[in-house]
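In this view, the complex is presented without one of its protein chains, the others remaining in place.
We call the chains A, B and C, going by the order they appear; numbering starts again at 1 in every chain.
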Amino acid sequence: MSETTGLLKEPWQYFERQREAGTFGIWVFLASEVLFFGALMLTYTVCRIENVQAFAAAGRETNIWYGTINTAILLTSSLTMAMASQAAAANEGLRRLILWCLAATAALGLAFLVVKGFEYREDIEKHLVPGTHFGLKQPTEQLFFGLYWIVTGVHAVHLTIGIVMVVRLTLLGYLNKFQLDENPEIQVTGLYWHLVDIIWIFLYPLIYLPGRSS
Amino acid sequence: MTDALLAGELPFPSRPDYLRDGTTLTSWLTTTDHKRIAILFAVTITAFFFMGGAAITAVRLELFTPNGGLLSSDTYNKLFSFHGIIMVWFFLLPSIPNTMGNFLLPLMIGAPDLAFPRLNLFSWYLTVAAGAVTVYALVAGGVDTGWTFYTPYSTMFSNSHVLAAAAGVFMVGFSSIATGVNFIATIHILRAPGMTWFRLPLFVWAIYATSIIMVLATPVLAISLLLVIAERWLGLPIFDPARGGDPILFQHLFWFYSHPAVYIMVLPAMGVVSEIIPCFARRRIFGYDFMVYAMIAIAGIGFFVWGHHMFVSGQSAYANLIFSFLSFIIGVPSAIKVFNWTASLYRGQISFNSPMLYALGFVGLFTTGGLSGLFLASIPVDVHVTDTYFVVAHFHYIMVGGSVSAFFGGLHFWWPKVTGKMYPESWAKFAAILMYSGFNMTFLPQFFAGYLGMPRRYHTYPPEYQIYNVMSSSGAAVLAVAYLLPLGYFAWSLFYGERAGNNPWGATGLEWTTTSPPPPQNFDRQPRVDRGPYDYHAAGQSAGLDPPEPQNAREVR
Amino acid sequence: MNTHNTHSRTIAWKLWRRNGLIWAALMLLLTLTLVFAYVPMGLVTPAAGIVIAFVKAGLVILLFMELAKARPLIRLAAMAGVVFLAVLFALTLADVLSRLAGR
Partner (left out) sequence: MNPIFSLPEATTHAERVDHIFYGLLVLSGLTMLVVFALVLVLAIRYRRGSGAKRGPLPEIVSREFEIGWTMATLFLFAFLFWWAASADLSSLAAPANALEIHVVAKQWMWKTQHPNGAREIDALHIPVDKPVRLVMTSQDVIHSFFVPAFRVKQDVVPGREAEIWFQATKTGVFPLLCAEYCGTDHSMMRGRIIVMRQEDYADWLTKQPEGDDLAHVGAKLFVARGCSGCHADASRVHAPKLAGLYGRSVQLSDGRQVKADDGYIRDSILQPKRDIAAGYEPIMPSYAGLLDDGEIQSLTAYIRSLASQTEKAND
């Protein structure tokens, strides 16, 4: 099994305690992220309760196929990320598997952003950007799209940060500057990535599904 | 209290302490030593404290006369907003957690450093960058929305630098979250062998409770400011009433953070006082476990009560009742703490050094602030006194009377440990008494002006309130002097103060078992804890006189 | 040498099977959400979408993030965020809903 002294950092004496601290620290940070996006979801919920009709009408304007494909992409990226972090934790020298899964995760993340880019372009063409020449009739529908741009924008920023972290791990691992097995950074990056995916899991029904049935 | 050479104590070690371990500027700016980062924070918040103080000095001068004339109303609005923003986010929130917490937490639990040292330095850089952005907002023309950024004024009607100020506060929020994560991980995982949870000093408990609030409440502030920035800069309507938005929703998001934030400010102060009073009364804290449960209860229930800021904002009567009830409930843990501090004096051997004066001042002023909180929790009285100077007096009693007094008390109590020098005791006592009386002269009249109906944030006010404003402004002058004095004699003590031993006050606590100033890795020997905190006297006795037997003199790393 | 990589290959295969199953469940739930969105059931339609989202999130947290077999401290940290978020939702909606009802 690989030696972990290389991974030991100041001020720790034992690697196991350092890993414990790293995992615990990222989980505490994820709790703060849950509240960060939770407050956004609360804003959406209250605005929707106060403008039921407008949100239903505006919800129909979003492109549900882009939304569904993106959700599928992100769920798959969660699969590859989980594989990478569990393979690293297994400490079985599965170097090629870990690198392939990390690369796949980064690729899927980029695919999500590309699809998002197409969706944004289409939204701009349909004048769905709140402002003077807003496409839809009712002023309260601008509220839905105000929230749409903010929520998806903030999520996209978090996803980009995730992609950068995964690409960094892949490169360092590939160039052998970095011991992959039992490396806590892969698990930490994985936990962050799964949170970004969970945020999108909740965003999907809120943004793409209102007003579909009526 | 001369520092006798204790059995098993090495003479002053030759190796450099953390202050002299590298003296170049880069060694300070790239340090990951929690003690150095604490000093960086201390310098930063002192600068912000005097900036905020300068802003409010101009405001107090303006309020000397009903129609002022010193400042235009726009300048007045920008100055009180700047005072609020700087004092809340750049002085009070980092003051005790980031300076004393950073310095003392590893020392008190016997750890070499915090769990994530580089994250610690990152949060200092974030605070400095955020401070630069916020000061730019003032220099470029100022922000006039008050520290509350209420919409739709902040998003649609204010033409001042709201974006820069909101961005600055948004950034400092993340520094607060980073500090919180760092402290929570450290307390959970880096405690010395034998340091069980109920042997932790109450200051560590206070920092733990504060960190939980920092991590869980600050993100909601980040979101409320992000929405204000998005609406004002990108034109995305969130709180625009004409387009379906709900300004009261912003208040919910803002106050969900801002009420727990006031507990971020006062809980560490309670921790500091819970360290000072047992030391100078030579007695164990009364009801240690009740104090711990009270702190955790304050941190927990602190998230349930924010609606009492919105009784008149158009919130439904039903929600008013819920928040009023919960606000009364959170008064109970604070009451417990005041009783326990007072009971800790019973049958003690009390000496009145300056830290003790600040601590007793804290107990008095915090009690006044807390009791005036009862008025604000009952709806009919709050309807009359909210948004008046009664509320201004209430929160200044707790934040300035409480938190700042405890901050100065802690500063004096741990100064020998941080710098290895003693400060001049007589000057310090004079400054403490001056601050206590100057504070009361400033804020007691505001209770009367507030009840008699003088609204807050008024540039010019009806002439019948002038007598209270003159009293308050003159008191503020006394308070300003009381704040400048410590700056003077602390600087003097750095060069001419006599050398301080390891434990000048004879206090318990691991930080007093190492040298002062401590070595870079905090302890020469790995501390091992075998007794509870505040072990000032044998179990049966009520108070001991001689300094406690150091607990880790025997253990070799 | 080959015992080493056959062993590691079986580990890798076991990981793929376990995570693959979870992934399939997630995909199924996604299609379910999509289908339910088009069935007009009044208030139940949005509620169904959100409930399924909770189920999907639960799967990712418990199995992908391995919270199920994490230390109690980690589970506490995970719950803390959700508990205080529930407090924010509950008390804010208490105001908003009673304001709408009271008009």
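What we mean here is this: a contact is a pair of C-beta atoms (placed from the backbone, for glycine too) under 8 Å apart; a residue touches a chain by one contact, two chains touch by 3 or more.
None of these values were measured; they are calculated from a predicted model.
Asks: One chain is left out of this view; which of B:Y150, B:W427 or B:W492 touches it in the full complex?
Replies: Checking the options B:Y150, B:W427 or B:W492, the one contacting the hidden chain is B:Y150.
Asks: Using the definition of touch stated at the top, determine which of B:T57, B:T127, B:T367 or B:T419 touches the missing chain.
Replies: With B:T57, B:T127, B:T367 or B:T419 as choices, the missing chain is touched by B:T367.
Asks: Tell me which of B:W28, B:F64, B:F328 or B:W492 is the one touching the absent chain.
Replies: B:F328
Asks: Specify the residue from the set B:L121, B:I207, B:A281 or B:I298 that touches the hidden chain.
Replies: B:A281
Asks: From the listed residues B:Y125, B:W197, B:W233 or B:Y346, report the one that touches the chain absent from this view.
Replies: Selected residue, touching the omitted chain: B:Y346.
Asks: Going by the touch rule given at the top, which residues of chain B touch the chain that is not shown?
Replies: Touching the chain left out of view, chain B contributes residues 66, 73-74, 77, 144-146, 148, 150, 152-153, 156-158, 241-242, 244-248, 281-282, 286-287, 290, 312-314, 317, 320-321, 324-325, 328-329, 331-332, 335-336, 338-340, 342-343, 345-352, 360, 363-364, 367-368, 371-372, 374-375, 377-381, 383-384, 386-388, 451-453, 455-468, 540-543, 545.
Asks: What does the interface between chain A and the hidden chain look like in terms of residue numbers?
Replies: Within chain A, the residues that touch the unshown chain are 51-54, 57, 137-140.
Criterion: only the chains that are shown with their structure count from here on.
Asks: Any idea whether B-C or A-C has more C-beta pairs in contact?
Replies: Ranking B-C and A-C by C-beta contacts puts A-C first.
Asks: Which chain has its C-alpha centroid farthest away from the centroid of chain C?
Replies: Relative to chain C, the chain whose C-alpha centre sits farthest away is B.
Asks: Distance-wise, how many Å sit between the C-alpha centres of chain B and chain C, to the nearest whole number?
Replies: So the centroids are 38 Å from each other.
Asks: Give, as an integer number of Å, the spacing between the C-alpha centres of chain C and chain A.
Replies: One centre to the other, that is 14 Å.
Asks: Which residues of chain A are in contact with two or more other chains?
Replies: 20, 24, 28, 31-33, 35, 38-39, 42, 46, 50
Asks: Of all residues in chain B, which are in touch with two or more distinct other chains?
Replies: Those would be 188, 216, 220, 246, 249, 252, 256.
Asks: Could you list, by residue number, the parts of chain C that touch chain B in their complex?
Replies: 73, 80-81, 84, 87-88, 91-92, 94-96, 98-99, 102
Asks: Across the complex, what residues on chain B touch chain C?
Replies: Listed in rising order, the residues are 188, 212, 216, 220, 246, 248-249, 252, 256, 303-304, 306-307, 314-319, 322-323.
Asks: Could you list, by residue number, the parts of chain A that touch chain C in their complex?
Replies: Its residues touching chain C are 20, 23-24, 27-28, 30-35, 38-39, 42, 45-46, 49-50, 64, 68, 71-72, 75-76, 78-79, 81-83, 86-87, 90, 92-94, 97, 190-191, 194, 197-198, 201-202, 204-206, 208-210, 212-214.
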